[in-house]
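The other protein chains are all here in position, but one chain of the complex has been omitted.
So that you can tell them apart, the chains are marked A and B in the order they are listed, and the count of residues begins at 1 in each.
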Amino acid sequence: MNGAPRSLSIEDIHVWRGDRHVLRGVSFGVESGQLMHIWGANGTGKTTLLRVVCGLLRPEQGRVAWSGQAIDGVRAEYQAALAYVSHEPALKADLTALENLRYSVGLKRRVPEAELRATLEHCGVGACAELPARVLSAGQRRRVAMARVLAMRALLWLLDEPFTNLDAAGSALLLRMLEEHTGQGGLALVVAHRELDLQRPILRMELCA
Amino acid sequence: MWTWFYRLASPPHVYRTAAALAPWFLALAAAMIGYGLIDGLVFAPPDYQQGDAFRIIYVHAPSAWLSLFAYTTMAVAGAIALIWRIKVGFAVAAAAAPIGASFTLAALVTGSLWGRPMWGTYWAWDPRLTSELILLFLYFGVISLRKAFEDPARGDRAAALLGVVGVINVPIVHFSVTWWNSLHQGATLAKFGKPTMPGSMLWPLLAMLLGYMCFFGGVLCMRLRGEVLDRERQAVWVREALAP
Partner (left out) sequence: MNVGAWRAMRLILQRELCLSFRRPDQLLQPLVFFLIVTTLFPLALSPQLSLLRDMAPGVLWVAALLSSLLSLEALFKVDADDGTLEQLALSAQPLYVIVIAKTMAHWLVSGVALVVMSPLVATALAIPVHAFATMMASLALGTLTLSWLGSIGAGLTVGLRRGGVLLSLIVLPLAMPMLIFGASATDRAIGGESPAGALYFLAALCVFTSSLAPLAASAALRITLE
């Protein structure tokens, strides 16, 4: 984690989906070492908000700023600094866990095979390295997705319901990962229905319909 | 500096302007087409080669010209909407597409009817006819693509992009008669230099062309209003505009 503190700033985001005004003037900021927990009922736009922060979805109004600059202008640099986990673990069913990591993390930074294996091991799926993703259980796939986030060494983690399908051990592991990440100066936005009990203070935001 | 342009392109302004312009366009169209048809069908002398069969040019050539003009309008409006995010451009593109497709179909049908006495066949696979047929398929593609999306905003953007991609066909249709040995006759109206047609035949043709363009303008304005309302149906100004 490099030394310079970063900040993420979401300013007055408005998004319409057809006729529905899904996000109405959402604004907040996250600094280095902070975790923002986003929660709310179904259909309130949590996933939409995360996709706007990623840069996948362009808001009708408002902007997202990374260290003061609008993400539109620094797209490559911003994407290099973030890791996004969506609802599905986003793994190719026909590739092994290791290959999945190699082909996704490998696009962001040069990473030796040994490090990928170690990361898989750290997430408890070291034994699955040579297995195709389609034979893994939902929980194991979720852990491989976590390994991918770790291996990317991203500053900003954008996690959409990351605790789905994780058992108690897996949830504990993820919480530890979040602790370490924010402890080293990383930022995280986590959409989750459950409580996040970390040792550190958490920012919380509820989206209402 | 550009604020005046954005104000000009704002949906309520476009809605009101189109309402004001449409009757003028249509009146002018009626006058021009009326004059053109009467002069062209009755008063213009018969062609020394084709006799009276040539008179179909007064319907065929303007239709073909408009099919290209409408596609270009659709592509340019779509491009403006995509690049500068001026939403009314999507409404213009959506309004122009079916009109252009109809003109293309009219050009193909009238051309086919003309082909029988002139070339002995209703259809020939020559470059101009083929590229005009491709233009019709492109229109269908753009219209279908827009309708296929559940989210109308996405449909607008996808259709605009396809329109821009297909615009390459417009110069192909236009220049096909000069680039290849085509069965179809060459350009009647050159940009510079004397036209190859005598005045008595040319003036009604020009009148028809202008009349068709005004017709396109008028119908476009009418359809544009509907498209603008559809896209802005949640806005406050729409409720005020439609209040009895």
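Annotations
Here is the rule we go by: a contact is a pair of C-beta atoms (placed from the backbone, for glycine too) under 8 Å apart; a residue touches a chain by one contact, two chains touch by 3 or more.
Quantities reported herein were computed from a predicted structural model and do not represent experimental measurements.
In the full assembly, the chain not pictured is in contact with A, B, by the touch criterion defined above.
Within the full complex, the residue among B:Leu37, B:Ile134, B:Val177 or B:Met197 touching the omitted chain is B:Ile134.
The missing chain, though absent from the display, is touched by one residue of B:Ala158, B:Val177, B:Met197 or B:Ala241; that residue is B:Ala158.
Looking at A:Ala70, A:Ala90, A:Ala118 or A:Leu203, the residue that reaches the missing chain in the full complex is A:Ala90.
Residues of subunit B in contact with the chain left out of this view: 82, 130, 134, 137-138, 140-141, 144-145, 148-149, 154, 157-158, 161-162, 164-166, 169, 172. Listed here are the subunit A residues that touch the chain not shown: 54-58, 76-77, 79-80, 82, 84, 86-95, 99, 103-104, 106-110.
To be clear about the criterion, only the chains that are shown with their structure count from here on.
Distance between chain centres (mean CA atoms), subunit A to subunit B: 49 Å. Of all the residues in subunit A, the ones that touch subunit B in their complex are 16-19. Interface residues of subunit B, counted against subunit A in their complex, comprise 150-153, 233-234.
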